[in-house]
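This report concerns only the one structure given below.
Note that one protein chain is taken out, while the other chains of the complex remain in position.
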Amino acid sequence: MRELAERALRGDRRAIARLISLAESGSESLKEAMEIIHPRAGRAHVIGVTGVMGVGKSTLICEMALKYREMGKSVGIVAVDPTSPFTGGALLGDRVRMNPLASDGEVFIRSMGTRGKLGGLSGAVYDAVEILDASGKDIIIVETVGVGQAEVDVIRIADTTVVVLVPGLGDFIQTIKAGLMEIADIFVVNKSDRPGADSTVNELKSMMEISEKMVPVVCTSATEGEGVDELLVEVENHFQMLKDTGELERRRRRRYETELVEIVMGRLKKMIYDEGRFRESVGELVRRITDGELDPHSAAEEVLAGLLR
Amino acid sequence: MYDRKELESIRERERRWNQERVKEWLKKRPERAESFRTLSGIEVKRLYTPLDIEDLDYSEDIGFPGEYPFTRGIHATMYRGRLWTFRQFSGFGTAEETNERFKYLLAHGETGLSVAFDYPTLYGYDTDHPMAKGEFGKCGVAVSSLEDMEILFKDIPVDKITTSMTINGPAAIIWAMYIAAAEKRGIPKESLGGTIQNDILKEYIAQKSYIFPPEPSMRLIVDTIEYGMKYVPKWNTISISGYHIREAGATAVQELAFTLADGFEYVKAAISRGLDIDKFAPRLSFFFNAHNNFFEEIAKFRAARRLWARGMKELGAKKERSLWMRFHTQTAGCSLTAQQPEINVIRVTLQALAAVLGGTQSLHTNSLDEALALPSEKAVRIALRTQQIIAYESGVTDTVDPLGGSYYVEWLTERMEEEAQRYFDRIEELGGVIPAIEKGFFQREIAESAYRYQQEVERGERVIVGVNRYVMDEEIDIPILRVDEEGERRQIERLRRLKERRDSSKVRESLSRLKRAAEGDENLMPYILDCVKSYATLGETTDVLREVFGVYKEPIIF
Partner (left out) sequence: MERKIRVLVAKPGLDGHDRGAKVVARALRDAGMEVIYTGLHQTPEMIVETAIQEDAHVIGLSALSGAHFPLFPEVVRLLKERGVDDILVIGGGIIPPEDIPKLKAAGVDEVFGPGTPLNEIVEYIRRNVKR
């Protein structure tokens, strides 16, 4: 495990990939690796990119990465897609949009399923960001689909959160419903070559005036590669502002707090669901609840008491 | 169509039949399934009677062959006057090898040529391009320059025989090569007859051999339609295709609807350019699939003719020839099995028969080995003979539209038209064909149908003989066509020598003139012809267009 971590720090792509897999599978031995990894993380600028399906996030991220590469910066991309709650499987197709990056050794792209995580991003995504950071990536982009509360939590992991919309009333409403308006550090109106782009920008600005929180709005056309330079300028400005005001530290603290809780919860869950002795006693408690002998809260007390022992 | 009193008495009789006779039989012997459905999911009744078509008007809805709405056929005498063209899609390896296959097929009775190109050619890459590695000649013939085209048609009377070329992204360039090669032999373009597939919309939807984005691709297509109208009047500059849409997993209804939607889109684009619909419409052609459900396919073809005629009238066509739907059919490749390959001959026979009873103008029958490789000589010969037996031995060609008037077939024709219309409305709601493509509408419908079909097969609800029933352990023992691997090297060498021989300054000039014209809005055909005649390669010419037009990236839909 230590060896794997050392190799990852040196930039060995197989080691990086393997560590991320271990994080995803909830392996407890990951701790040994993260002991080495964590101190070396913290340098990278973590950018969250979210928005409802179909707004062109992946294409935009690809263009951003290409520009970063032109500037000599290395990039890590974590693309999170929903895992089916019914089958437990996932179709991870964001990479398709990133083919131009496929042969660049300084770009690492990892597709991850949400894996049944009901709210927020799983601990594994935090680990993936740390690992990529420690391996030397200057920029890390986390892509998630904004569908409800779950992915609003991208703000907990990102230093800078970019919310992407496209012109067209439907998407705008969806974005509002998804609660994505409040979390944006930067708005991007993508596919801005389409009709309605101007009115979308205006709607955004009006909404911001009402909530009295003005953030930059950038128009892009990712497929044409337009507007991306401007976006990166805003992203860089934001990062600079975070550093200057000390807000960066606050956000990082929030990230680690969320991550800590995630990891703890993950371990607890694992104990309840996976470990033999607990499974049995939990199973027994559930039977008693179903039979009406015991109420769920009292049962929970018993479980916690058992875990804490 | 029927007398009201008679209908009433039939209705009464049917009621009694259902309540008595049918009930009796169902008790004795329950039917083999809960319901019987076509591949499009249309439920098929136990019996069809005049009641099912009581609202149809013979003259208005069914009509006479050669007359609006052409349900029964576009020509008054159909196969009594002239049989469909036996046109076998072929190509592999080098131009020489394919030229031989053409000659073989012509000697065995084929009456029209059809060219299959290899993947690099389809994407506008020369054989020496890095992406072409390992792909040379594997699924069609490699044509990288005018020189290859000249070899491909050596000794073939292109002024007497028509050639269909399955090419889309670089269609204009390949067509230019064909024209130039003929002109070099003293055959003027006015006498050239044939087809280029040139249907980019279905590439985005199904076949995926697109190059440029939709807008410039449509421009190129209208350029070819316009050029053909003026200078190559016997040429069909587009073959609006449903075959590939079907192969990608669509149902018969989807094939019908999406193909015609594409067709109307092209017509609208040409009209926007200012072209006279009655001048270009007669040279639009279609290409359909002939799949397994016999009657559904026949109904599909009949519905297609009627829908097209009606739609073209609405778009302003006045001449009769503008309303004709002329189509080529290919039997369904996706229905062929790798298991017990010999039995594919039977599948192909039934599918071909459906195409004939559906009134196709031209037909390709698949070979029995195509689930394994490209057709061997023997296999393609059997495929050709299939058509010849249907044509000469079965008697179905002795009368026009023999299934016309069948209660089932007329009902099904009507149904398919309705279902297609429903799709037309959906597409309109989405803003038209191109917005629908960008939203992934077609791709989603097709992916759903493909998945559903596969699940039906897995559950045994859809029987495929040899695959999920009547399976056997077998040693497949049929000759497999091998593409000569050396050919790739020889082709690369040929290209190298061509580039040495030719006048490079002429090539550069013609390419740069093409670039300028592409940036403007002139018709590109004359410029492409110049490039091709100077022996600029396919790749060099396509690259110029790639530079100006950009390349297309597809939305990923499962």
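Letters A and B mark the chains in the order given here, with residues in each chain numbered from 1 onward.
The rule is simple: a contact is a pair of C-beta atoms (placed from the backbone, for glycine too) under 8 Å apart; a residue touches a chain by one contact, two chains touch by 3 or more.
A quick note: this is a predicted structure, and the numbers were derived from the prediction, not measured.
Considering the full assembly, B:A447 is the residue among B:A447, B:L498 or B:V548 that touches the omitted chain. Here the missing chain is touched by one residue of A:V96, A:M208 or A:I272, and it is A:V96.
Within the whole complex, the absent chain has one touching residue among A:G51, A:G113 or A:G136, and that is A:G113. Looking at B:Q339, B:T360 or B:T413, the residue that reaches the missing chain in the full complex is B:Q339. For chain B, the residues touching the absent chain in the complete assembly are 119-120, 122-123, 125, 131-135, 138-139, 207-209, 247-249, 334, 336-339, 370-374, 447, 450-451, 454, 457-458, 464, 466-468, 476, 480, 483, 554, 556, 558. What chain A contributes to its contact with the hidden chain is residues 13-14, 16-18, 20-21, 24-26, 83-84, 87-93, 95-96, 99, 102-103, 108-111, 113, 115, 122, 124, 266, 269-270, 274.
Operating definition for what follows: only the chains that are shown with their structure count from here on.
Looking at the complex, you find that chain A touches chain B at residues 54, 59, 91, 93, 96-97, 223.
Chain contact summary for the complex, chain B toward chain A: residues 439, 553, 556, 558.
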